[in-house]
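Let me begin by presenting the structure, written as structure tokens, before commenting on it.
All protein chains of the complex are present and in place, except for one that has been dropped.
Note that the chains are named A and B in the order they appear, and that numbering of residues resets to 1 at the start of each chain.
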Amino acid sequence: MSVAHEVDEEHEVHVHQEPTQFIWKYVFSTDHKVIGKQYYMLAVVAVVIGLTLSLMFRWHLATYDPQHMFLSPDTYLQVLTMHGTILVFMVLTTAPLGGFGNYFLPIQIGAVDMAFPRLNMLSFWLTLLSFITLLAAFFVPGGAPVSGWTGYPPLSAINSTTEGMGWGQTLWVGSIAIFCLASLVGAINFIVTTLDLRARGMTLLRMPLPCWAWFVTAVLALLSFAVLFAGGLLLILDRHLGTSFYIPAGVIFGAKELNHKGGSPLLYQHLFWFFGHPEVYIAILPGMGIVSHILATFSRKPIFGYKAMVYAIIAIGGIGFFVWGHHMFQSGMSPYVAVAFSLLTMTIGVPSAIKTFNWLGTLWMGNITCNSAMLFALGFVSLFVSGGISGIFLGQNAVDIYFHDTYFVVAHFHLIMGVAAMFSIAAGTYFWFPKMYGRFMNESLGKVHFWLTFVGVYSVFIPMHLMGLWGHPRRYSGMENAFLSNPFIPAMHNMVTAAAFVAVLAQLIFICNFFYSMFKGPVAPENPWNCTSLEWITTSPPKFDNFGGVEPVVNHDPYEYSVPGASKDYIMQTDPPEAAPAHAVGHD
Amino acid sequence: MPLATTEPRPQLKPALGAGGPGSGAPGRGGDGRGPEDAGGHGRRVPRRAYYTGILVGLAPILMLFAALASSYIVRQGITHEKDWIDLPLPGLIWVNTLLLVSSSVALELARRSLKRQALPGFTAWWKIGTLLGLGFVAGQIGIWWQLREQGVYFSDNPSHSFFYLLTIAHALHVLGGMVALLYVWRGSANMKLVDGRCLRVDLSSVYWHFMDFIWLFLLGLFLIGR
Partner (left out) sequence: MQPLLMVVALFALVLGTVVPFIVRAHNMMPNLISVHGKVIDDQIVLTMYITGVIFSLAQIALAWMIWKYQSKGQKATYVHGNALVEWASIFGSGVLFVGLNLMGQGVWADMHLKDEPKGSTEIEVNGQQYKWYYRYPGNDGKFGERSPSLVDDTSQNYLGVDFENDKYAKDDVVEGTLRVPYGRDIVVLIRSRDVIHSFFVRELRVKQDAVPGLEIKIPFKIDHDGMLMFKLAGVAASTLDAKDDSGVNAVKAQFEEHGIAVDTSKAKIKVIETPKKRWELSTVEVSHYDAKKEWTVRYSIEEEIGELKVYKTTYESPCAELCGNGHYTMRGEMEVLSPEEYDAWAKKASEDAKSYH
């Protein structure tokens, strides 16, 4: 027996060449940049499908006529369920983290790749598998599930509850379970990369804010997806092995009592929302990071309160684990617990308020350029405020009695999660496209895209608050009753649908712009935005090993713009220490 | 102005003070396999990344079992309809516990031997540990078989469902660890040692000890509240 003593004590060294064959270079690649793009493309496909579905049910609502429904009630709910699931999981969880995070986290901290590239590849392929499994639900007998993206049992736990609860629901749970595994693997990679692979001088508090956001998001994913997995596991067992984790005794379907032993439907809701609330922050935190980065760059100012921003991200992540009960105020959960959840929920408004203040502070006394990236970042701030405001209503247990499960909730989470996160993705795309593809996207089309989207989404979701105030329950496919056929409601539905078509079709402009610019856009230099972070010191697009074989050394904070006395209005993080004159203004 | 400062000899050092385990010795770059020489993509992943990785990776497993265990406790708490029938714990469970704990002890002894450069000791203890682990898995299968004989089935009562679910989930994780142990066993002839430590040995035994911990936690869960 021989023991080979490793020469390098501290590092495992893997030497690999850039693969030359197409399949290894672009398909089964372990390069974080390729994986990032793969994630992004998956999200583009998913967003097209998900938004098309939404147009279908919006059209149904606008043209609603009980005699000639555009979608049958089952189809309506199937389309609705798949819309929600596809967008929450396959778009909002993949593009900001898997897409931009994979591509830019290693570069921004000065690493050559993720810590575990093969796991990274695994994570993408599992995500794709999960997506395909989800889509397959449309094509099995009975079709896609109808139980909403939350999939509450007993509705989702028993095949005979209603049409469409057969294999479609099983595939749905299976898809979510695979997605959990993919996210866990991805999260481990993000965390280890951030902790252990930072370049020299890149202390934690010198990381650009997107890195902080990706890091905390990964921690949230790490701790929450395992719980969702457990929830899904029990659901599958109830569906197929006759257990009674969620199905209580004495439930009656088809006029006869089922043989179940007394489970608790609320158990599922707890497991789901323990994941579900952190999940909404998984969707939005990367967006906050990206937007902060862009706001600083195009205001030519340091981030206002960098440390406060970091602590706010951590606080949002931390408190986010203790507020899940605010989705369950009316669920039959203990009302004492509801009080606690409600108070905790309000405290999460505090870090959110800090972020908003600091974004405004970043713009204050700046030198603001409104290009497409910046417009979307500004739009994000506006949307985040609007969506956060309705959170103040919903977070109060007493007020939520009225608003729960009405269109008010739909409006709230679309503004703050759906649309705001989409805005951050768009902002990130206009901002990083030159780096990813070495070309610019078309600015004029970008602005048209922004304006149609911005006006469109507000026209969709502000009226929905009114419908919620009016008491319109969500997930209703029809309105034939005295209350809802009050002329106010169909008029609102028509207006919302018209606006939805504008907002969704505007995305076609974006997609065309994206693919056209990939090949035909004007060529971009290394650092077109005069931005300070590490991705801008390398070529556009970066080489296989990101920095061309040299290891960057970081000497500066991430947002050193307009430093008095400096020769130019930005100091790269890698500029020599002398680049900054003695700091005129102290740090906070 | 790209790459204002670059280092001719890349030396990666932990940016934030002393890092995790494995960062004791100062780095020795330039072993002839550095990026320049490799001509390609020389990926230098510090060893401590693997230690961080395993610790981070254990977190979701902990969360999974915590979620299932709290479901168990909640479900046990709402027995208003007397539909929670405690499961008769087979005596074999104690034998299995002993097997699992002693396998961990054996692996730990193996690791110590390695540190002392006592390779035969390492191999012997590692093999013993692995076999004890296999014994645990076999014992668990025995338990399920025994319960089945007694007419305790997966879906006949929530308490039974939970017992099977938790033990099977644990056993699957243990089997994953078993693959790692066997892999080390197979490769014990040519190991990379740094400071008397071998990455795979360390990682797989950390995982294995964690499985012990989960098992003891589950055992406690089954015992309290009956």
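Definition applied: a residue touches a chain if its C-beta (ideal position, glycine included) is under 8 Å from a C-beta of that chain, and two chains touch if they have at least 3 such contacts.
The structure presented is a predicted model; accordingly, all values stated were derived computationally and were not measured.
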> Of the chains that are displayed, which are in contact with the missing one across the whole complex?
Replying inline: A
> Which residue among A:L241, A:C370 or A:L508 touches the omitted chain?
Replying inline: A:C370
> Where the complex has a chain not shown, which of A:G186, A:G325 or A:G395 is the residue touching it?
Replying inline: A:G395
> Thinking of the whole complex, not just what is shown, which of A:L155, A:L445 or A:V502 touches the missing chain?
Replying inline: A:L155
> Going by the touch rule given at the top, which residues of chain A touch the chain that is not shown?
Replying inline: 73-74, 77, 146-148, 152, 154-155, 161-164, 248-253, 255-257, 262-266, 299-308, 330-332, 335-336, 338-339, 342-343, 345-347, 349-350, 353-354, 356-358, 360-361, 363-370, 375, 378, 381-382, 385-386, 389, 392-393, 395-399, 401-402, 404-406, 447, 451, 454-455, 458, 462, 465-466, 469-471, 473, 475-479, 481-483, 485-487, 561-564, 569, 584-588
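Heads up, the rule we're going with is that only the chains that are shown with their structure count from here on.
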> Can you give the whole-Å distance between the Cα centres of chain A and chain B?
Replying inline: 31
>> Show me the residue ranges of chain B that touch chain A in the complex, using the header's touch definition.
In response: 1-7, 10-16, 19-20, 22-23, 25-29, 31, 33, 35-36, 38-50, 52-53, 56-57, 59-64, 66-68, 71, 74-75, 78, 81, 83, 119-120, 123, 154-158, 161, 165, 188-195, 199
> How about chain A: which of its residues touch chain B in the complex?
Replying inline: 1-18, 112-113, 115-117, 184, 187-188, 191-193, 195-204, 222-227, 229-231, 233-234, 237, 241-245, 249, 261-264, 267, 270-271, 274, 526-527, 537-538, 544-545, 547, 549-553, 555, 572, 574-576, 579
